[in-house]
Structures are given as C-alpha cells and as structure tokens.
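With one protein chain removed, the remaining protein chains of the complex are shown where they sit.
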Amino acid sequence: MTNAVTRVHVWGSSGYAAAEAIRILLRHPFVELGALESRSHAGERLGDHFPALRAQRRRFDREGSVAEQLTAGDVVMMAGARDEAKSVAPRLLERGARVIDFSADFRLDDEAVYGLTEWNREKIARSSLVANPGCYPTAALLALLPLARFDRPAQIVVDAKSGITGAGRNPAVSSLYAEVAGDIRAYGLQTHRHQPEMERTLQAHGFGAPLLFTPHVVPLARGMLSDAYAIYQGGAPPEHDVRAAFEDVYGTAPFIRLVDGESAPSVAAVTGTNDAELRVDVRSNTVRVLCALDNLGKGAAGQAVQNMNVMLGHPEEAGFR
Amino acid sequence: MTNAVTRVHVWGSSGYAAAEAIRILLRHPFVELGALESRSHAGERLGDHFPALRAQRRRFDREGSVAEQLTAGDVVMMAGARDEAKSVAPRLLERGARVIDFSADFRLDDEAVYGLTEWNREKIARSSLVANPGCYPTAALLALLPLARFDRPAQIVVDAKSGITGAGRNPAVSSLYAEVAGDIRAYGLQTHRHQPEMERTLQAHGFGAPLLFTPHVVPLARGMLSDAYAIYQGGAPPEHDVRAAFEDVYGTAPFIRLVDGESAPSVAAVTGTNDAELRVDVRSNTVRVLCALDNLGKGAAGQAVQNMNVMLGHPEEAGFR
Amino acid sequence: MTNAVTRVHVWGSSGYAAAEAIRILLRHPFVELGALESRSHAGERLGDHFPALRAQRRRFDREGSVAEQLTAGDVVMMAGARDEAKSVAPRLLERGARVIDFSADFRLDDEAVYGLTEWNREKIARSSLVANPGCYPTAALLALLPLARFDRPAQIVVDAKSGITGAGRNPAVSSLYAEVAGDIRAYGLQTHRHQPEMERTLQAHGFGAPLLFTPHVVPLARGMLSDAYAIYQGGAPPEHDVRAAFEDVYGTAPFIRLVDGESAPSVAAVTGTNDAELRVDVRSNTVRVLCALDNLGKGAAGQAVQNMNVMLGHPEEAGFR
Partner (left out) sequence: MTNAVTRVHVWGSSGYAAAEAIRILLRHPFVELGALESRSHAGERLGDHFPALRAQRRRFDREGSVAEQLTAGDVVMMAGARDEAKSVAPRLLERGARVIDFSADFRLDDEAVYGLTEWNREKIARSSLVANPGCYPTAALLALLPLARFDRPAQIVVDAKSGITGAGRNPAVSSLYAEVAGDIRAYGLQTHRHQPEMERTLQAHGFGAPLLFTPHVVPLARGMLSDAYAIYQGGAPPEHDVRAAFEDVYGTAPFIRLVDGESAPSVAAVTGTNDAELRVDVRSNTVRVLCALDNLGKGAAGQAVQNMNVMLGHPEEAGFR
C-alpha cells in the first residue's frame, strides 16, 4: 500500500487514551482526522477538556457522527466505555472499516486479533478488528513472552506500579489529587480484572505456571513500571541466554529499548512516547524483567496507532518520530 | 467554665474539613465525640474513607443522629453542604446547642458571629452561632486587617495559591490527580465566590478600596499561600510602623507566627496545624503581606476548634499542642 | 536565506535548559547538532542524564569542543554558568558565530539584543549576539508591554509561580523532592535577582511605575504562571481597548495564545512547548494579565530556538510543530 492518507475516526473521544490518540494522529503524516464522537462533550472544544490539545479549534462531534461519516477503508479507534464496542464494532466492520478497540471487549475473543504488536505483526496486518491490549498486560507480556523458548517457570509474579490515568477520566474519589498524592496503593488484591488477559496469552505461548498479579497506583499522572518475576524450580536459564533471547526478539523492534549495566527502565524516559524499556536480570532461581512504558502510549493510544500503521502497511514508526 | 468534657457532634462528616475536625477532636482533652452524621457514608468505618483516621473503629452515623443525640450545651460542627446549615442550625440552637458552621451560609449574616478568631474573640465567646470563615478570607483578612490603623490603601490585590482540598471531596474532573498534577490554574476570573466575604469584613474595618482577588490551584493536597498587596496613593506607611502594628495585634496570638529576615511563610511549616505564618514588607507604594496556612487547619477545621475553645472558655490552644 | 542546514553547538550542555534545547534542535529540520560541550558530563551519554534524550546514543563533548568545531555561520547556544558567557562569547563572535546566551550576562547590556522575540524581531534578525530573556521577565513583559500605549500605571505588581527547574540542575537542598513537594515557597523577598531585567525593558517602553516582583516555587517540575497587575490612579483603561491592544500586538504571533471567557491560562497547556497563554481582565483600577509558559520552553530553550529561527531567516515555528 502506498502512503495515501487514511481517515481515522475516534469513537468515544472524551477519555485520556482517546485524547492521546488524537494528539498522536494530529501529527501523523498519513492520517486525516474524521469524526471525534463524544456523547458527553459533543459540541465542546477539544482544548477546553485536554490541555495538550489546547491549540486545536476542533470540537467533539455528536453521537452518531462516526456512523454518518464512515466510508469503507476508514479506521475507527474505539475508545468508549466497556461493553459498548461489542455491539457497535460489527456494524462498522460490515461497512468496510478497520476497527481498533481500546476496551477489554474483544481481548478474550477469537473474532479479533490481539494487538500486542511486537508479537502479532503478521496477524494484525491481515486483520480488520484489533483488540488493543491493556497497559498492564502489555508490560507483563513484553517482559515474559521472550522466556517461552526456555523451560517453563513454576511461578510467575507480576508487581506493577501505575500512574492514575490508567483508572480513566471518570471522576471517582479514589482518583482525586488529594487521595493519590502522598499514597502508594495496592488494589485488586482479591479480584484481578486484567489477569485473564495476561493468562490467555501466556497460556497460548505455553506458560502453564500460576500467575500472581498485583497492581499498584503511585502518585503519577501517567507511566507504568512493571516488574515480572519468573521463578524456576530447577534453576533459571543462564543470564547470557536470556539476554540473547531478548536481543533476538526485540533487537530490531523500533519501540523496544533494552537497557543494562547501570541503567534501569525509567518511566520518565518513555512518558509521552510509544517506547517501552526492558531490562532482564537472572538471580539464582529467578528471572526478573522490568518494563517501563507509558500507560497512555505503548499501553493504549500509542500501541493503537502502531497497530494501525501495521494494518495500513506503513512503517511502524510513522507518526511517532 | 471549668474544663469539663463537652460533647461535640459533627453534622455532615464525609468531607475533608470534617475529617480534619474529627482528627483534631479525637485528641482534644476536653471533648468527647458525639454523633458523626453522614448521609453518604452512614454505617461505614471512618478509616475506610480517611487514611488519617484508619486506626479508628468508629463508624459514621446515619441521618438524624445529631438531632437524636443532642442535649443542651453540646457543640455541633456543621460541615455539610452549602444551603443546608441555614435550615438545620436554628433547630439545633433552639435545643441549646452551640453551632459552628463551616459553610458560607451564615458568613454574610448578622445572626452569626464571624469566627475569625484573632479579630473577634470576645463576640465569639458570647455567641452560640459562629460562622467559621473560608480559607481564602482567613488568609487575606489576617494579612490586611492590621493595616486598618493606617491611612487606607487605594487598591487591594490578593493573589492566593491553594491546594486542591479546598475544592472539597466531591468527585469532579477538575480535582482529579491527572488534572491537578503538572498544572497551575487560576480560576474564578469572572466571578468571585469568596470576594463578598472578604469585602464585608474589610469594609467593617474601614477599608473602602476596591479588592481584586485571584485564586489559583497548585499541585498540593493541602495548604495555602496568599499574597496580599495594599497599594497606596500617597506612599505606603513606614515599614517600621507596619511591622509594629503586626507585632501589636498578633504578638501574643498563639497560632500566628510572624517571620522576617531571610525567612518566608511556608506552607510546609503549617500543614496539619492551626498555625498561620505572616510576613510583611513595604516597598515604595505597596505593603505586601504573605500568609501561609493550612486550608483544612486554620482555614477550616483548626479555626473551628479554636473558636469552640473560645466559646467554651478553654485556652485557645487546647487540643492542639 | 534559504532553509539550508545550520550547525548549532551547545556550550554548557548539562542543565535543564540545555537539555530542552537539544531536544528541540534534534527535531529541527534546518539544524544539525555540532558540539555538545559539557565540563561535568564529558564523555557520558546524553540519555544517562536526561530521560527525554534516552534514545540518543550521542555523548557530551569535552571542554573546548565548541571552539574546535566552530566555523563561521554556526550558531552557539550558551547555556553554561553565569559569568562565563561574558568572557567566552566575544571569541566565538570574532570567529563568525551567532551566539544566543541563556544566562543573565548580556541582558543588561547594550552589546547584545534582548531576545524577547515578539517585541524585538527586527533587531534580533540583524544581530549576532542575543541575550535570551529569563523566564520570569519573559512572562512579565509579554503581559505588560501591550499596555505601553495607554496612560501609565502608578504601580506594577508581578506575582509569579514557577516550577523548580527554574532553579537549575545543580543539587541544592532547597531543590530536593522532599523539600519542594507539599510546599509553596515565596523567595527573594528582600533582593530581586530578576527585577533589574524587567525594569530595564519596562523603562525602555516608558513605564516609570515602581515594580514589586514576588516569585514563588510550587510543586511542579516545569511551568510558570505569572500574574501581572497594573494599578492605575485615575482608573484603568477600558477593557475593550486593552483586549484590542493585545489582539493587535499578538494576534498573528505564532506562539502567543489569548484566552478569555471561561478559560484561564494553563501551565499544562504550554508544558513542553514554546507557547505562552495570556489573559487580560480589567477590574476597577487594575489591569490584570495572566501569562502561562514553560520556563524551559518560551522561558528559555524554546525562545532561544525561536530567536535562532529569526536570526537565520526561518519561519519562527520551524522545528516546533
């Protein structure tokens, strides 16, 4: 495909991930923005809701705008509430749209391709419905999947620290400044909303070990650091081999940066980008893999645009550098 | 009055100021807590809503509890929503309660005594209904009233910076962590909710100059720094005299700390206390007075307890040190 | 001049403003980076010191590198310590360099053109030595200079709130996270380092009124909101005329955004950009002008690159959008 300009609509455009998608798409050389549909903000200026879009004079479009403006070959980024994409997406697909869904609606589904770009490029390229991964699963899976070529660990522990935008922009007491500042908060200690998404992909890659996932909120607007620990019964694979596996898998991936020596993955280094930083160490029975990414970037809107690039045949980096 | 124990009820106990009042009252030697009435949190533990009250096993009481438990001589701290105190307080007063209202309901009213403690001690001591001042007016008035003995300024400018708890605990997008962090926000540029409260007291002390008040939110949970500028037409009063006036007025006030030399009022130094720090400088036509206080302390719950102490005949510092 | 590529050296590249300049210059279509001279970090990777430059493999160059690599027509951004530019710049200028100095060394000087771009475009275009303004003066002067066409105010008050990067990257206790978080801090209450720079330009535009400038640090890495108050004796000029003056002066300026109505200048909206947001209101005797900018953007490195664009004949926006 040539680098013709594609129209991209955003359905459900009033959340943080939607705003980040719009921000990226505005600079994308092969994209023109179509409808920016928002039930709650229809008619209001983008810039009145999102400081990073302040310079934009555009307004949010009213409900139904995507359906009205859609023509075959358009892309629709679905960033609305959970449970809505499931009913809306099929109609868009019928009309020839390519759909990238940010919600969890299709992630446990066989209809859609799971959009963990670095691990699914070919399927994504052939698909018209991509389930864009959650931020926690993205960080955990980027860290763990390269270990699939070794003997399997007996236990997996994922300890993730996230900024609060991961909880969305709906006002909730627990997301207030005065509640988040000065605290570190573990949550989901009994139920694990993101765990099935991780387990499904881990199992598909042959990991049978139990996974213990513990998410935390730290005082940060955006960014995530996830520490994945793979614990082996008979001794972990040699560090040299594990590092080689990561080099092998990610050496040419444009958005993955492997760090070592004195360096550690840093949230500040990936904020506002689609980059992920990874570092792997082996200590006796355990392989520890740290992954830093922006929960709104590689953990949401960034990866969505990366997937769109793959679907449209553009270079993965188009629109990012 | 001897230091007998008084029962104190909190009506509308689910906001930040109420929680701070409860925290202070729990340590107060001459107080026992009565009903902690909360419509929204009735039956739930204090500690599940307020980390600083985590160790408390008490639960919020249901609607109507204050009225049920009230006996003559009790104190009621009214920390509920605006417009409700106006209708509830009279019934409590009839039954012999002393009422301290945190809302703006009575601040522009002649029924109640305005509870700016340092300026109204005697009236407060004789009153059974105190309108507890807002945080912005407290900071501005503590800074400006000592100037009443000099020729009057031609213009007053108050530029205040506040933490976000001043906006309350009701969830609003503008109070979310991701909106407050990384921003400095002026607001109320067209309408001035707190301005009439300031003007009323300034006028009562003979200030006729126009007041321009500009509030700002900075990334901080609690605390306020207010810069008041009194601009004179014929030259400001001499710095020596102005400093003497502040010493005269506040020299023995237990919660007011005058700083000078290399020191500046600091929010960190007053957070969690009922203290206010003031500093005055004179520069050509202008007297500049900085005031730092905790918007939940001297700006709300702290001053309320200070007022209660005055009403009950206790030392002002009772329960604070 | 055509849009040929110019070599730009950065002398003193280890501070926050230098890093921001490098970040902008790396994306600039008409620039190639020359020496990045740093005494303290020579030989070390950019990305090990600045997260935003993490993807760069370049290393800081050793002392003397700018002098070695300089050829006539190159640009040198001087971002080193105060008092050094004064002795180094003349030698660079002799060899045909264009010099933009970030320090205060040349700001009170007649040798250099003062680089407040919107007010000095023509002189900057003809100059080879530009004194890049400080962040506080930039915000105050952008706010006040449009008032020069009206009768002059009797008093000027500037109350500025800044992020801590304005204090530089040299480690000092007062810049530590644990000191800045949770505090609002006025400083320079007795002496005013930036005041002469503001006064010089105000006087050159005919303002004779005393200026009272009060800077504050708030818990923020970068960004500044400055409230300028011009107080008039005989009544302020009419709001309609004042707004028209701002439209007249800034209406076509690519980096100045005038806001009104319900909107307020927002630091979050300008962070990471060279934009400044301004809002003007008139209230009885006072014109109040709020200005938000990024102290590292329009307040330092952004304006430096904007000035460079003017010096080289590029569009002002080159490298920014």
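Lettered A, B and C in written order, each chain numbered from 1.
By definition in this document, a contact is a pair of C-beta atoms (placed from the backbone, for glycine too) under 8 Å apart; a residue touches a chain by one contact, two chains touch by 3 or more.
Small disclaimer: the values here were computed from a predicted structure and weren't measured.
Considering the whole complex, the residue from A:73, A:182 or A:238 that touches the absent chain is A:182. Checked against the full complex, the candidates C:66, C:79 or C:180 give a single residue touching the omitted chain, namely C:180. Which of A:157, A:242 or A:276 touches the hidden chain is settled by the complete complex: it is A:157.
The chain not shown here touches chain A at positions 154-155, 157, 159, 161, 179, 182-187, 189-190, 210, 212, 214, 216, 218-221, 223-225, 227, 229, 231, 233, 262, 264-268, 271, 279, 281, 283-286, 288, 290, 292.
The chain not displayed touches chain B at residues 47-48, 51-52, 54-55, 182, 257, 262-263, 266, 268-272, 275, 277. Taking the complete complex into account, residues 16, 51, 163-165, 169, 171-173, 175-183, 219-222 of chain C touch the chain not shown.
By our rule, only the chains that are shown with their structure count from here on.
A simple rule picks the central chain: find each chain's mean C-alpha point, then take the one closest to the mean of all protein C-alpha atoms, which gives C.
Shared contact sites, meaning residues of chain C that touch two or more other chains, fall at 182, 262, 266, 268, 271.
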